[in-house]
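One chain of protein is taken out of this complex; the other chains stay put.
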């Protein structure tokens, strides 16, 4: 059965970002997401301010183009002001058409 | 120390699938799994019916052969009837023998 090569974006950050991130994702082209809760500890940007406590862990499987758009958006809007990290990984999916948006803005 | 190249399968879907999926995995050759809870939102197949609510997030590290078997099984049995997605990624493990089944059907 054929596989489609897509990108898994994982975002881990302050719970206060939940509403904004869930609104951002479809606008940026994601067709779905899953949201879990984690405890976390990490550095915040170059200032290395520590943060602790319950965080959101948000995952979305998207095209390479949408993945880049999401990462750029996160850096531009959140990285300087919130405790948040994000990473992208290669994944192979079945039924790849599930993850392809008809342009959500039209 | 030597590393073994295996596949991580992640399955995210309706909680109603839990019992069936946990029964399927060892039959298909998985030697272990971990199960978390996530909230989700996504499209269901080509009909793009939205689904929301608590989902299971099931992970298993398996051989490439078992990974393909699991993905094919999911598509054949669940993808048309349930809200479920699955993806495979490359992972490197230590003590790779933990993940190799003696044929479970014998």
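A few remarks follow.
Think of it as A and B in the order they're written, each chain with its own count starting at 1.
The rule is short, and it goes like this: contacts are C-beta pairs under 8 Å (C-beta built on N, C-alpha and C of every residue); 3 or more make two chains touch, one makes a residue touch a chain.
None of the values given here were measured: they were computed from a predicted structure.
When the full complex is taken into account, the listed residue touching the unshown chain is A:40, out of A:26, A:40 or A:96.
Contact with the chain not shown here comes from a single listed residue; of B:21, B:61 or B:84, that residue is B:61. Within the complete assembly, residues 1, 3, 6, 8, 22, 31-36, 59, 61, 89-95, 97-98 of chain B touch the chain that is not shown.
As for the chain not pictured, it touches chain A at residues 10, 12, 36-43, 45-46, 55, 57, 71-72, 74-75, 79, 85-90.
In this section, only the chains that are shown with their structure count from here on.
Centre-to-centre, using mean CA coordinates, chain A is 21 Å away from chain B.
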